[in-house]
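Complex shown without one protein chain; remaining protein chains in place.
What follows is subunit A.
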């Protein structure tokens, strides 16, 4: 008896990260 093997696909999470803040003024 042949068993059919299945694999769940990888989750797709497209991300963008809030940049951490690590604690003279520019003259323009």
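Rule of thumb we're sticking to: a contact is a pair of C-beta atoms (placed from the backbone, for glycine too) under 8 Å apart; a residue touches a chain by one contact, two chains touch by 3 or more; residues count from 1.
Criterion: contacts and distances are computed from a predicted model.
Undergrad: Please identify the absent chain by the protein name in its UniProt record; candidates are "Sugar ABC transporter permease", "Bicyclomycin resistance protein", "succinate dehydrogenase" or "Peptide zinc metalloprotease protein".
TA: In UniProt, the chain excluded from the picture bears the name "Peptide zinc metalloprotease protein".
Undergrad: Given the full complex, what residues of subunit A touch the hidden partner chain?
TA: On the side of subunit A, residues 1-26, 28 touch the unshown chain.
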